[in-house]
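Shown here: the complex without one of its protein chains, the others still in place.
Up next, chain A:
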């Protein structure tokens, strides 16, 4: 776990691990895996809420659970910045991690691949590979998206690339 901040580390260890190595083309085994994914997401969301660190909403966008959509947000200088969030479960999942997309930020930052896919740190893929199949969607959000938002949103705001929408303004005080 070299290269991760202590907060991410302690949160990660509290997300339940998964056990079934199955992807979206694996029929019944995928359904079992999907149940584990839900348990992971439920546990992670509850944990965030009780720690006053609620930062995303996510739900399956199709009955097969191969596409997920939702919202994520980050508070910077007491203002909340919210973004659409989406990704597909790749056919080679869980050997490869889902590629998380923030389509509204496509083209606004260099830390993004084409199509609005966030550029993960050099530490993410090795840790995912080492922990296959124990990491799931919740782990990808915790290890991939959370650190990305923490690093990039302040830069995007300070450089004027994104503006705060007053109608979604919420003071955290």
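Here is the rule we go by: contacts are C-beta pairs under 8 Å (C-beta built on N, C-alpha and C of every residue); 3 or more make two chains touch, one makes a residue touch a chain; residues count from 1.
Keep this in mind: contacts and distances are computed from a predicted model.
Between the listed names "FAD-dependent oxidoreductase domain-containing protein 1", "NADH dehydrogenase [ubiquinone] iron-sulfur protein 1, mitochondrial", "Ubiquitin-like modifier-activating enzyme 5" or "Histone acetyltransferase ESA1", the UniProt record for the complex's undisplayed chain reads "Ubiquitin-like modifier-activating enzyme 5".
Across A:72, A:85, A:112 or A:162, the residue that sits in touch with the chain not pictured is A:112. Interface with the hidden chain, as seen from chain A, comprises residues 16-19, 21, 24-25, 31, 34-36, 38-39, 41-43, 45-46, 49, 57-60, 64, 66-67, 88-92, 95-97, 99, 110-115, 119, 122, 125-126, 129-134, 155.
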